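Following: one structure in structure tokens, then a few remarks.
All protein chains of the complex are present and in place, except for one that has been dropped.
Think of it as A, B and C in the order they're written, each chain with its own count starting at 1.
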Amino acid sequence: MDFTVSDKMQTILKMINEFVEKELFPLEKEFVKKDFHELLPLIREKQKMVREMELWAPIYPPELGGMGLSMVDHAMVSEALGRSPLGHFVFWCQAPDAGNAEILHMYGTKEQKERWLAPLVKGDIRSCFGMTEPDMPGSNPVMLGTRAVRDGSDYIINGHKWYTTAADGSQFCIVMAVTNPEAPTYAQASMIIVPTDTPGFNLVRNIPVMGHEGTDYASHGEILLQNCRVPAENLLGQEGHGFIMAQDRLGPGRIHHCMRWLGICHRSFDLMCQRANFRKITRDDQTLASRHIVQQWVAESAAEIQSARLMTLHAAWCIDQVGAAKARDEISAIKFYVAGIMQKVIDRALQVHGGLGMTDDTILAYFFRHERAARIYDGADEVHKTAMARRILKRYA
Amino acid sequence: MDFTVSDKMQTILKMINEFVEKELFPLEKEFVKKDFHELLPLIREKQKMVREMELWAPIYPPELGGMGLSMVDHAMVSEALGRSPLGHFVFWCQAPDAGNAEILHMYGTKEQKERWLAPLVKGDIRSCFGMTEPDMPGSNPVMLGTRAVRDGSDYIINGHKWYTTAADGSQFCIVMAVTNPEAPTYAQASMIIVPTDTPGFNLVRNIPVMGHEGTDYASHGEILLQNCRVPAENLLGQEGHGFIMAQDRLGPGRIHHCMRWLGICHRSFDLMCQRANFRKITRDDQTLASRHIVQQWVAESAAEIQSARLMTLHAAWCIDQVGAAKARDEISAIKFYVAGIMQKVIDRALQVHGGLGMTDDTILAYFFRHERAARIYDGADEVHKTAMARRILKRYA
Amino acid sequence: MDFTVSDKMQTILKMINEFVEKELFPLEKEFVKKDFHELLPLIREKQKMVREMELWAPIYPPELGGMGLSMVDHAMVSEALGRSPLGHFVFWCQAPDAGNAEILHMYGTKEQKERWLAPLVKGDIRSCFGMTEPDMPGSNPVMLGTRAVRDGSDYIINGHKWYTTAADGSQFCIVMAVTNPEAPTYAQASMIIVPTDTPGFNLVRNIPVMGHEGTDYASHGEILLQNCRVPAENLLGQEGHGFIMAQDRLGPGRIHHCMRWLGICHRSFDLMCQRANFRKITRDDQTLASRHIVQQWVAESAAEIQSARLMTLHAAWCIDQVGAAKARDEISAIKFYVAGIMQKVIDRALQVHGGLGMTDDTILAYFFRHERAARIYDGADEVHKTAMARRILKRYA
Partner (left out) sequence: MDFTVSDKMQTILKMINEFVEKELFPLEKEFVKKDFHELLPLIREKQKMVREMELWAPIYPPELGGMGLSMVDHAMVSEALGRSPLGHFVFWCQAPDAGNAEILHMYGTKEQKERWLAPLVKGDIRSCFGMTEPDMPGSNPVMLGTRAVRDGSDYIINGHKWYTTAADGSQFCIVMAVTNPEAPTYAQASMIIVPTDTPGFNLVRNIPVMGHEGTDYASHGEILLQNCRVPAENLLGQEGHGFIMAQDRLGPGRIHHCMRWLGICHRSFDLMCQRANFRKITRDDQTLASRHIVQQWVAESAAEIQSARLMTLHAAWCIDQVGAAKARDEISAIKFYVAGIMQKVIDRALQVHGGLGMTDDTILAYFFRHERAARIYDGADEVHKTAMARRILKRYA
């Protein structure tokens, strides 16, 4: 057993950490206050710097211009970027583009790669992923209402999607739709590339989430597909393989999210400790840090973050060793475990800040309201616990 | 021991509940989306209906046009109104105006009452209360940086306040300021009425709270008092009595808040149960309500709400019987206890709603982000626990 | 709404509290160390004193020599007695005898009352209640393996019971057995009085619970009924009414238990506060009471106990007003709510005692290990939550 981080990774992480602190933390007040699209010019500048440092899209495979990191190293990069809500986007590792690129890389035809993947990894276009449906439990990817029917050399797609993250401003959407309704449950759906300017692909609204509709990348779209016609060559992979391909992006995606959450934990923890040291609460200048209850929160948070971090790195290591399919339990466990700890850590950090914590003068209030979603998306906590427990209990039968 | 609610109160509560459901619930989507001042015309209509039903300002004493309710009955009214974020405002029972009116009623001179109290209870003007300061722990009302210095027949006030709720659009502010810096700690501060158009009374900004600066009543102001000069007759009560008068509003204010939170609990609970019954999660139409974990949340929430409710009603009863000063423990306890339960209940209700819970399509996301403040304002949980425990432990010495 | 306790009850409770403190607390060290039957002579002395004070069996109806208390008053008596594990037994209000007496009083024939009830309420004999079975979920009273078959003028009973509390030394057992296996589920079982010296009624062992088998009243028996023959006139109430009669004892029994647990909470809380004040932890004589984390526990425990207490008294009041059947939700809620709070309060009190808390030098270690059962007997927490939630959710359908 060896917990050593390689020298190379230590160097990369140091560079990223410094960049995030120096270049991105100061942008956050604007980020919280303004529409995302207003921020884009500033973000483009920072992205230019990232390219110049040769840290662009670090989690991508080398053939796509990335660093070809192992899952463990990928994880630590995601953690460093996660300390700011702008980190992943500025370094071009953001969901759902990263996952879409991976799918295109694995399953795309030469033409699909040229048209969609190449500009995507360069940062010239953005994309979205249309899976979740308002009338279906998001946690159950085999329950889909969207249908794609073959009509000559085209597919005609009808359906209703929401929580299509970053649809606003995307050039294409990978849509999950049932193509084979008579097939067995897990073989009914396919992935189809739908350019967002296709007639019948309607972005109804950016969903108002926690008080904001958002814009551009920082938004979640509700989409109506109404007789939306795309050529059959836009099928990604094989018909009926949609669910299997979705599973492929799950393992790495989970690591990605969990380590991003750990970045948020680190940031919140830092802010908590700094505030506790700074805030005077008595006339003789005792600080919040002198209070045992604050100390309990510091110690508990440190322990919980450490435990969640090791668990996620271990899950990443399992994926590196045996693949995501055999690491299902490890991957399920981190989903709910890390999300739960993040919520606790943010909550304590906010409480230590008192009234200030409720304001947008720190990033904590943003974390508090938006990261609440972590316990819901990609399968609610309860769904993962149930699935994981059933597998475990079977082994005891 | 008798938990009966009088027939009269049952009738009043029924009227309020129906009005809130029928007239206010439908306004909430606008409330969450728009600036408060845009909503004012609609709100004025509803307020007119309330006056016509003779339910205007029900918690005020009869001589101010209210119903002269006992604290227990007052509590139940606040609970009913709390189910909507618009309830208290539409029925004109909202903080901080209710507390300010009470202070003016108890301590105001005839002239002060005529000029400020009369239009306030009628709903013609609004007011704010300037106590909390950004550089001082909000939980410690004896630590104030604001100074009011006597200069001839005037006071000149300098200081920095924030979280001055509803300052935007208020006609006057009751400012807590140190007038007697040499006096013992609890006798240093006074309350002074400051018209908001006084030169030197500067509303710097509406603080951005959980993503929104808000407007008008739905805002929290940051205020700089810079050589702000008001006539000495604006002193409210006696010099040095500011802290004692602030305590007076504490007991009833606490009941008011806690029962409002219980209203939020009821609302969240209702939404949770309705959603659990409605949301199908399997192909054979099983609902979330069939899941034991959801059932656990329903049962636990019901029990917790009931326990918190009885505790708050008991504290109200104690105030009715022996006064707020002798009911300090009861009042401290509900502050943190009810706030904690509210946060849990909202969190569960949101989780049951899944992705929908994160959106502003229900009121839950608003409750989730804004009512987080309940564990902070009027003294953070930890401050109340410490104060209460010290009193208790002394009795065992 | 009125939380006043009558003068009469205040006097009774004061007498009980003083007696428990002065006469019973000192016995506890022996109680924890010795077999219960060794303690009986000492206990008999205390019971004599209770009779002389005319406080014998206070919760019984007047016609049985008790005080005929309302359920609310009964509850407060149980709370006072619960502060010591000897309280209920010394005042002769202990389970399962109190419940058995109630059943006999309500359903017994004249002969049954003369033979069993009269000596039971006088304290001349003891009894047990044979319901729970090792092979059946204790939480489901309609799943019973024990069979009673009519044979001429007798019943022949076969079955396997356990957790038959206080079987050791009992003169009779009220056995729940299926008499009508073809009847609808809730009409299959009957209650039959079985003298414990009946051939075929075999006390296999006192179950070792938390390290001790116990003796006499302080024990839980495992019983094999092997062709155990009793005359048909030992049937209690009507054939097939066993389940309904069992429900009758449920409401009051629940109040009884919950208030006993609250007595345990009060005792543990007192010990915690006393220890916190006493225990020095630094060279300059600071005590545990000066630590904020201990203060948090004190405040949280005080609030939780208060909330649980009011909830239980309210449930008792509901039983007084509308009967147990209509107060099912209130009764379900207190079962799991109060048990959970008791476990937390005991745990904190133990922690404040450090190593001492693990020893039998205080009563806390006894409470910690034995009262863990509160979350299990009479239906596990989870069972009550599920049942209660289903009733609630139905109302939202």
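The rule we apply is simple: a contact is a pair of C-beta atoms (placed from the backbone, for glycine too) under 8 Å apart; a residue touches a chain by one contact, two chains touch by 3 or more.
Fair warning: this is a prediction, and the values are worked out from it, not measured in the lab.
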Absent-chain contact - pick from A:53, A:106, A:183 or A:310: A:310
Residue of B:118, B:149, B:293 or B:387 in touch with the missing chain, whole complex considered: B:293
Touch with the omitted chain, as defined above, among C:112, C:132 or C:179: C:132
Touch residues of chain B, complete complex, unshown partner: 291-293, 296
On chain A, residues whose C-beta touches the chain left out of the figure: 1-5, 72, 270, 273-274, 276-277, 289, 292, 294-296, 298-300, 302-304, 306-308, 310-311, 313-314, 317-318, 329-330, 332-334, 336-337, 382, 384-386, 388-390, 392-393, 395-397
Interface with the undisplayed chain - residues on chain C: 32-33, 132, 134, 137-140, 143, 162-163, 207-212, 279-283, 291, 293, 350-351, 354-361, 365-366, 368-369, 372-373, 375-377, 380-382
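Following the convention adopted for this analysis, only the chains that are shown with their structure count from here on.
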Between chain A and chain B, centroid-to-centroid distance (C-alpha), Å: 37
Cα-centroid distance, chain A relative to chain C, in whole angstrom: 53
Per-residue multi-chain contacts in chain C, two or more chains: 292, 296
